[in-house]
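Apart from one protein chain that is not included, each protein chain of the complex appears where it belongs.
Labels for the chains are A, B, C and D, by order of writing; each one numbers its residues from 1.
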Amino acid sequence: MNPTTPMDFVTLKDMLSIAPMAVMFLISMIPLLMKPLLGNRELNPKTVLLYNVGAVIVAAFMTTTIFGPSFGGKSTAFANAIVIDGITVWMSYLVYLVTGVPLMLAYDHVATRGRQFTEFAFLMMSSAIGMLILIMSNDLIVTFIGIETMSLCLYILVAMSKEQVLSKEAAFKYFVLGSFASAIMLYGVALLYGTVGTTYYPDIWVGVTKMITTNRMFLTGIVLVILGFAFKVSIFPLHAWTPDVYQGASTPVTAFMSTAVKAATFVSFLRFMNSEGYAQAPQLLTVMTWLAVLTMTIGNVAAIMQSNFKRVLAYSSVSNSGYAMVGLIAAGFGANYNGAATSVLFYLFSYTLMTLGSFGLVALFEKNENTSLEVTDLRGMGRKYPWLGMALTVLMLSLAGIPPTLGFFGKFFVFSAAIEQDMYWLAFWGVINSVISVYFYLRPIVVMYMSEDKEAEVLPMHILTRGAVILAAVAVVVLGLLSSPVYALVKKSVVNLF
Amino acid sequence: MSNTVLFAILLLAPLIGFLFNGLRWKSHNAYLAGTVATVAAGISFLCSVVLVSKLFGEGAVPAVSAKFYEWMAIGGFNVTAGFVIDHISAIMVLVVTGVGTLIHLFSIGYMSHDERPSKYFAYLNLFLFNMLLLILGENLLLMFVGWEGVGLCSYLLIGFWFSDSEKAAAGMKAFITNRIGDAGFLLGIFTIFFLFGTVNFQEIIGRVSGVPDLTWTGPVTLACLFLFIGATGKSAQIPLYVWLPDAMAGPTPVSALIHAATMVTAGVYMICRLNPLFLMAPNVLNVIAIIGAATAVMAATIGLTQWDIKKVLAYSTVSQLGYMFLACGVGAFGAAMFHLMTHAFFKALMFLGSGSVIHAMEGEQDIRKMGHLKKYLPITHATFFIGWVAIIGMPPFAGFFSKDEILWKAFTSPHGHILLWLAGVIGAVCTAFYMTRLMALTFWGKSRVPESVHPHESPPSMSIPLIILAVLSVVGGWIGIPHALGAILPGHPGNWLEHWLHGVILEPAAHGAHPSATLELALMGVSVSLAALSALLAYNFYVTNPERPAQFVSKIRGLYELVYNKYFVDEFYFARIINPLIDASKGMWAYIDVNFIDKTTYAVSDVVRGMGSAAKSFQNGNLQQYAMYIALGVAVTMFLILR
Amino acid sequence: MPILDGALKVGLDHYLYLSAVLFVLGMIGVMMRRNVVVILMCIELMLNAVNISFVAFSRYAENVNGQVMVFFVMTIAAAEAAVGLALAVTVFKKFREVNIRFFEHLKG
Amino acid sequence: MLLSLITFLPLVFALLICLVPKDSWIRPVALVLALVEFAVSLYLFKVFDPAAPGVQLIERMAWVPEAGITYFMAIDGISFWLVLLTTLLTPIAILGSWTSIDNRIKGFHAAVFVLQTSMIGSFLAMDAILFYVFFELSLVPMYFMVGIWGGTRRIYATMKFFIYTMAGSLMMLLAIIYLMFTARDTLGMMTASLLDLYTLKIPFVAGSFLNPQTLLFFAFSLAFAIKVPMFPVHTWLPDAHVEAPTPGSVILAGVMLKMGSYGFLRFVLPLFPEAAEYYAWVFLFLGVVGIIYGALVAMIQPDIKKLVAYSSVSHMGYVMIGLFAMNMYGVTGSVYQMLNHGVSTGALFLLVGMIYERTHSREISKYGGLAKAMPIYTILFIIVTMSSIAVPMTNGFIGEFMILMGTFEASRPFAIAAVTGVVLGAVYMLWMVKRVFFGPEGELVKDEHHPLHDLSVRELVVMAPLIVLIFWMGLFPNHFLNYSKASIANFVENRDNYRLVLDAPATSEKSAATFDVKSDSVAKAGQ
Partner (left out) sequence: MLTSTDFLFYVLAFISVFFGAAVVIARNPIYSAMSLVITMISVAFLFGALDAWFLAGVQLIVYAGAVTVLFVMVLMLFDLKHEMKTFSKGLLGNGVKLIASGVTLGMLLVYIWSTYATEPTFKPLPPAATSSIKATKDLATSLFTDYIFAFEAIGALLLIIAVGAVTLSRITGGTHHADS
């Protein structure tokens, strides 16, 4: 696909492929440009929100128009640097969703609203751009750029909370550890480049098939890249930043981080693992199995001991990465890549909805920027806010994997993928961990409904946040019951990955 | 009327009586309740007479039966709610409904001052219904229904005055002890079903093979053994007899009906019902005989020492039931049925008599506080006297014939043994002694009645049953006059009963020389004279020289204490079975449930929490520590993958 | 000493050794230094180390792509430095402290 | 659509309840709705064909075809009565909670209806995953019922209940998934439909533990054994019962426990015939231990409700040994005993609830002489007690008798051991009755300030259907068994090669024939 003449190195098709992303980026810059033009006054947050959500919607619309007709097909652009296939399209929508909703949360939320909302929104959109790059990248170096774009914006976003101490500390921790992990991953990229000669995924897949048993430099590269991905999706032992950063960041940012980052990174991770060759390295399978098991276990057992609701959700997010990793391992090391990848994507989708809703609720409960929501603060809420209470119940039950919610089907498909590949050990630990997780997922419910009532706090009338929470809860149930169409869609998106 | 309708009336009459009285259980009207109940029982009696009459005379059928509906049908297990009166159940049904009616009648007077007479009569009718189920059921399962049903009624009636903890406990004890037997009965049913593929009596008997099962674990032996366990429970044999004396806590007519005349004989009835089967299990027969004999002697000795009028009668009942089992055990099922019948008459009579006494004494049951009551209670005394003569086996009263047949069979039957006979005789001697003692202390001698009590004769509703039963106690035995005696009596009366039961009750095949009539007469003489001597001795003790018993007792203090305390059997059960069981249960609850299973679960959760704490402590907030985890992850992963 | 000679003869492996050593030095620095700015420097050191690998691989494979990557990495490194230092300044403004030990409020 | 209607009508009702504007209307509305549901379920009598051995009234459509999950509902003689039991107990529970539940009644009744849907659904689901969905879903409303309206240790109890049950069932989920893939490998398609799963031949190696069938067998068994609950995993039950509000206990004991035994019957025995046979002794043993242990521990409980709860352990032990006797009698008895237990234990919990409402105490030692103060209550209690201890002419007898008979056929030692439960059952119940109702009046009974009132008309109405059922089922078991016979016969005879034949002729004659052969051989052996 190398161009013959320098002049046609960017074709119309290339431009179209990134058009949604580009348009989104450009629209999101409008408020940013308006600000200095209007004499550096703060813009009305509503305007900013409208522009940015509008950008997301326009991007979604464009994605539908441009890629919709050929959904499930596959094409590459920019000299193989990016690939537009079903996953790209599907995950683009997810990214739009997890960008739009946290934006609304941020609009409502006390720690992000007001000053610098323009910049905040722009950075969030930019981070989303990074994710879009990440999910469509077909080249490790593009992946790396995507990760960096996404992460660098996030470092700033975390710091941008109006909360003074914890958010800054969290941002700095996140930054240092993130860069540290990036460097490690980059080292892996370098080794892969050195052994394969390029960093295109297809070349690496071929390299995996050929070299994984023979070339130790190559294998080292693979391991380091995997660990780089593992950091972003917080796999043990690279998960340690997660609770701290999630707690320190303002809740809308946490919602954004915990969903979008994970989803986008997992897609790239999945692409990276898309080679039959991995099956030749059983020791890699063993180690990754252990990482998955430990991730689930550490996430769950640590969550049990937490009292801060955000930390509970943070650890839950760690353990959920473990579950997704179960599917990922099945995809990478099993014979049925597509099936397992579908399960991972489905899981990510379910996880995203549930987590967005949960953090939305947390956001709703925070009265000022310094509030840290303890689980016990939920007392009496079930009575006073029956709909929100019910929404939280549904979300928690879904996270715990109680049927017929989306969370159940997510777990079901992931465990199916593992069992299909005879990875009983993984499935077994997944199940054991589900049981452990029940304890802390049920605690908010216990507190809400079953503790002695106290006068519940008055919640702000954040209509967007409330809407998002309720919608998430409804979606978790409805899409759980209608998981077949969703699954079919995901499956169709995966079908042409090879 | 067709058999079906008759059977329906026979069974439903008491049930309707039960419902009638049960639904107006708050009523205090003893006369209405009693009348309804008595009429219901009377109707049953009439129906049974009509039905039994069909077994007689021209066109006699071997059995009348009626089938109502299919109760259960699962796989090969089909049980019909069908009823049958044959030659065995005919005796039983007449005794039960007849004596039952009389006792109902008696109860009207006896319970007239009670708070809840309706409830009482409702229970009594319910009992009658269940007893009829037991007797008439055409299969083992229906018998079991009645079997448990009478147990339930017994439980309710013993605990009738439930405010008294002791009485409630007695009811419970009765039910639970019976349940132990019932469990055996159940196993017996199973064994029989899987042995013969049916639980219908007719079919079982039809399928019994003629080869005796000489093993201990063969199916026939096991079946009989299980059924016998059931019988020991219901019929108060060793080791399950302990409930019966306590059951005297119930109203006295109940003791008469349930704990003397009818229910407690159900075990004997059941064994007789299945006599062809039991004959095929000689080992079990031996067990039955030994248990029966032992019970007869043991209960009789306990009876020697009791002071409570009803307790004495209760132990006497146990002892007499022992005789019946002894009869069954030596294969003399006819004799057992015979004694069952005569015992029903005289023991019901005596219980009702004692009821009359208690009624007169305003509830006092201790015979030490009675004496010379014949002055106040002439009818009671007269009828009680007849009962006394009957039970100590004086000819020509009913008890003589039946008891003597049992002793004779114990001596001569192929399953018999001289020791069994001896035990029977010892039992008879003891019986004569304690019954005379009872008579003497209650009716004769000096009055020891407290000043406050003014004994008075009972109303006619109570006397009439007494009189009828007294007549029956006299003539009841004449249907089974032994051949040896018949031969020397005028008119040469035959053994009608034996003839009647011929065909439904098999006799064990005799071997060796046919025992002579002379021997029979001699043995008869021995036992009767010994009993008479014993009675005289008792008279001497308690009427002539009232101070002698105490002197005598002081000489055999230890033995007396042992017997007086009923050989400490109850205490043994409590100390060795019940209390350990309760302690064990508490221990199990504490150690298995609370301490082991729950603690294990807690331990698991503690492990999880411990891991959580560990995970938490690793999360110490230090950025460089986190970086170290990453580096460690890199190092370890690389090491593991690339080694 | 042909063996030593061969070992000393500079080849791809030597550049990689150097890269690895510098990389690990950077790692150690990140993990052990207390001054946040020095930590950032060490991250730069790690990225530089990677760059050496890239260029060496590129050179030995006669493949210019590695250099392109180095170009990107340098840009990203610069961006990271910018963000990192900005963050450091922000943190410093709040905490008046650059010792990493003071940033341990979030834990558990 | 009848089955779906029966299943999901309560869910609609739950939503309707949420829309009721006034709190005071909720109870009547809920009662009427529950009765409507019951009436609808009675229509089953009209359309159900008792002679068909397989499942009927099939409703089948794809749900998640990608994973082979279907929406597959059907009924057979085994689930028929359980469904009716559920629809019957719900209005009774609602009426029984008329005065005892006084806060958040809207939520409570909604929970009851959701629970009803999930329970009926799990009895009707013929797709393993669909079953699992309903099975797990049932935890949620019960979790709330115990947790919100329960006693003082309700949170501990409800968490224990939830986690115990969930821990077991998740292993089952893995096993189901494994079966689905086995189906894919042998049948060429992913399927969780029981009709297909029954045709699988899962490799079994006797004596070794690590073979597919054994592992699957134990994975399923664990889930159901916890639900039943069987002996070593029963401790959640007493806690849950003691803390649950009366209607919660009624439904928990009455229906939810049956989901476990039903699961054994529907899944474990036919899916893993060899393993079930090989390891039957384990379950017979645990069942017998459960019977005896439950009874002994019930005996010494100081709390009436805990006593009844442990009695459930004992009773469900019977159900288990009946199932694992794996013959006509045992299984029939177990199916019958499930209904009995629902009726009589449900009634017991209602009665305990009634007295608790009056005195706010369940300490046996504080009672005594209650028979004088509350005679009607006493009569009802004793009737139910008789049913519970299986006195003939009550329902309990039929079930226990059949079970013991089946066990006796399968294994005499276990039967003999189990028969002791008959005695012990009488011991703990009657002792409790004696201490509560008889004897001198206890401190709560003679409390001058709070004289005890006998049962109200409402309470009598609550009890009436159960009392009627106790006798009806005891006197005319055939009325009930006729509906289940064909299915059970099919189950027992074709267990090794179980097919839920859809349109095969009844095989009851065949069953009789096979039986005769067997009994003859036994008879010969005995002679």
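A few notes on this one:
Going forward, a residue touches a chain if its C-beta (ideal position, glycine included) is under 8 Å from a C-beta of that chain, and two chains touch if they have at least 3 such contacts.
What you are looking at is a predicted structure, and each value in this text was computed from that prediction instead of being measured.
In the full assembly, the chain not pictured is in contact with A, B, C, by the touch criterion defined above. The missing chain, though absent from the display, is touched by one residue of A:70, A:164, A:283 or A:376; that residue is A:164. From the options A:47, A:64, A:116 or A:484, the residue with contact to the unseen chain in the full assembly is A:116.
Within the full complex, the residue among A:82, A:378 or A:402 touching the omitted chain is A:82.
Remark: the residues of chain C touching the chain excluded from display are 5-18, 20-29, 31-35, 37-38, 40-42, 44-45, 48, 51-52, 55-56, 58-60, 62, 64-65, 67-68, 70-72, 74-79, 81-83, 85-90, 92, 94, 98-101.
Mapped onto chain B, contacts with the missing chain fall at residues 622, 624-625, 628, 631-632, 634-635, 638-639, 642. Where chain A meets the chain that is not shown, the touching residues are 2-3, 6, 9-10, 14, 18, 25, 32, 42, 77-82, 110-111, 113-116, 119-120, 122-123, 126, 129-130, 133, 139, 141-142, 145-146, 148-149, 152-153, 156, 159-164, 215-217, 220, 368-369.
Methods note: only the chains that are shown with their structure count from here on.
Just to note, of A-D and B-C, the chains joined by more C-beta pairs in contact are A-D.
Chain D has the C-alpha centroid lying closest to the overall centroid of all protein C-alpha atoms shown.
Here the CA centre of chain B is 98 Å from the CA centre of chain C. Multi-chain contact residues of chain B, defined as those touching 2 or more other chains: 616, 619, 621, 623, 627. Looking at chain A, one finds that residues 172-173, 176, 180, 184, 243-244, 305-306, 439 touch two or more other chains.
Annotation, chain-chain contacts: A-B, A-C, A-D, B-C, B-D (touch as defined at the top). Per the touch definition, chain B reaches chain C in the complex via residues 616, 619-624, 627-628, 631. Contact residues on chain A toward chain D in their complex (touch as defined above): 383, 397, 402-404, 408-409, 412-413, 415-416, 419-420, 424, 427-428, 431-432, 434-435, 438-439, 442, 445-446, 449-451, 483-484, 487-488, 491. Per the touch definition, chain D reaches chain A in the complex via residues 62-67, 69, 104, 129, 132-134, 136-137, 139-140, 143-144, 147-148, 154-155, 158-159, 162-163, 166-167, 170-171, 173-174, 177-178, 180-181.
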